[in-house]
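Everything below concerns the one structure shown next.
Removed from the display is one protein chain of the complex; every other protein chain stays in position.
Let's look at chain A:
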Amino acid sequence: MNHGPIINPEKITTLPIGFRDILASRADAEAKMINVMMSIAISHGYIRVKPTLIEFENTLLKGPGAATSEKVFRLIDPISQRVIGLRADMTTQAARIASTTMIDAPRPVRLCYAGGVLHTTTNQLNPERELVQVGAEMIGNSTADADAEVILLAIELLRTVGVKWISVDIMIPALVPLLLADMQLPAEIFSVIRQAINQKDVATLKKLANSKSSILVGLLKIFGPYAEAMQDLEELDLPDKARDFLVRPAEVIKLITNFEPNLSVTVDPAESRGFEYHTGIAFSLFTRGGKNEIGRGGRYQSDEDPKSTATGFTIYLERVLQILPEDKQKPAVYIPYGTPHEQSKALRMRGQITVAGLTPVVDNYAEAKRMGCRSILLNGQTVALS
């Protein structure tokens, strides 16, 4: 009996983990989606920018970019001998453009972008290491109207490409750090408390925290539809400083629900994970059928200048594509060798796809079938293959 290997190692030609080729209608759908989304953002006065794939590490990781540090692929630039990084997020790049080459542009600067990003990290739930990011940023305006504008723009982008039901989850990432600072907790339990809050683990929080923890416990139980959640927050015994943090979310919710009365809006005031660099309100966009959020965004500080307050969003295109029905590849018409060019051109002008025969064959029908065509052009007429 042959006990030789059933797998020939020389035949293994996979891509590195987390990378995959995108083919056919999916590749087409992705490109079209980017075009549609960008043209909507441009129509709202956002200037499209195409930042570089690589940057020096220090500019890539500046400010809000620091959060992406562990995701960045790094290499040495053979010319400058400095460390360069392959972008893991384009938000920082837009911020860099606004504060360098576009420093003299009138504020607010509105930018939009779409492009590939690379992540070193991978996990079972999010295995992709090459992703397409679509986003927009508004830099240099601190109003609630600016916050509302980017949320509504993100929703418009998603709706236009076919995401019907969207739910916006509003967060106040600075609220929990403020309450924790107020509690003066011993340093050694700080990270455990932080984790308990992130996991909405009321029992652990009760056990660990001190007398002031009742506010946090109350806060953890508040999440859900905005009207009740905001009401519950008002009734919570928050310190005055924390109460100030509720004003902006209330304003923004009013603005977006005035414009979109049927939009599902929820509030989750204790959630801050992944939004550590956000200074104002933050938001996540969910839809039914997605295993994860399909977009997120919020207010952050784009550089040290206090005037450089920014707000923006990112849409995860792979996740959007995953939940939308896949477009069927359009059936093609086979054009036998020697058919006059005008005839096949006329078909294409009518939106048909043509596949030209390159050599004369005995059986044009069989050849059309072999090439995966659904019909054949004979004597100026398209004939369906049986």
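The rule is simple: a contact is a pair of C-beta atoms (placed from the backbone, for glycine too) under 8 Å apart; a residue touches a chain by one contact, two chains touch by 3 or more; residues count from 1.
In this text, contacts and distances are computed from a predicted model.
Matching "Cell shape-determining protein MreC", "tRNA threonylcarbamoyladenosine biosynthesis protein TsaE", "ATP phosphoribosyltransferase" or "Cysteine desulfurase" against the UniProt entry of the left-out chain gives the name "ATP phosphoribosyltransferase". Considering A:L125, A:A187, A:L358 or A:A384, the position touching the chain not shown turns out to be A:L125 (whole complex). Contact with the chain not shown here comes from a single listed residue; of A:V202, A:I215 or A:L385, that residue is A:V202. Checked against the full complex, the candidates A:G45, A:P239 or A:G289 give a single residue touching the omitted chain, namely A:G289.
Not every partner is drawn; the one left out touches chain A at residues 124-125, 167, 169, 198-204, 220, 223-225, 264, 266, 268, 273-274, 284, 286-293.
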